[in-house]
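A selection of the complex's chains, in situ.
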Amino acid sequence: MIAITTDPIDVASALKYLQSDQAGAIDLFLGVVRDNTQERPVDRLEYEAYDRMAISEMQKIADEAHRRWPLLRYTIIHRKGTLLIGEMAVLIGVATAHRNDSFDACRYMIDTIKQTVPIWKKEVFTDGEEWVNAHP
Amino acid sequence: MDSSVSVLLFGIVRDLTGQSAISVPLHEGANVEELLGRLHQQYPSLAGVRSLLVAVNGEYAEPTQVLTSRDEIALIPPVSGG
């Protein structure tokens, strides 16, 4: 299950989706808006996505994870729009029979998402704003 | 014969140009590299962006890929999801 949403991410329903009788391990990673970046106080984040391509790039990542590890179920949910401190920006969930696979696949997925998926975040500080990674 | 392509803009590029889509005149058979050259001419401030990739029909494209006016083209500044 892969989605981009403007609504708050619903952890309970993601978890319900991941569960199956074969699953012995579920790793859930949550990326959360924190109140500072390199000690500079953050007011909020603004996420923007090229939805169509973001979905297909996330699907490629999930497919590759599926080739590398025996996944039972997975979910990637990325939120966009304005997010305040403490709100979840992304949820990655992986269910496998054994725990090492769930950690490895989950970590692979979040690491790769940050590299290839066309989603952008702007950090809005109390004294300015900046598109993350945009400048040399 | 000249034609043009429509280019979707996101993130810092949308902010720099003040537009979320632009029409770029291109000669028939022009490729991704030529599109980027043309965009840099038109918007010199793009030089301040760390990297710019081009997606064609939702896939990252090589510099040599030829563009047509029917393609969905997007300019992809450095991503920062997650």
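Per-chain residue numbering starts at 1, and chain names A and B are given in the order in which the chains are listed.
Just so it is clear, contacts are C-beta pairs under 8 Å (C-beta built on N, C-alpha and C of every residue); 3 or more make two chains touch, one makes a residue touch a chain.
Nothing here was measured: the structure is a model prediction, and the numbers come from that model.
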What stoichiometry, expressed in the displayed chain labels, describes the complete complex in this file? A x2, B x2
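The working rule: only the chains that are shown with their structure count from here on.
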For the pair subunit A and subunit B, the C-alpha centroid-to-centroid distance in angstrom is 26
Across the complex, what residues on subunit A touch subunit B? 31, 47-50, 52-54, 56, 78, 89-90, 110, 113-122, 131-136
Using the touch definition up top, name the residues of subunit B that touch subunit A in the complex. 8, 10-12, 14-15, 48-50, 55, 58-60, 74, 76-82
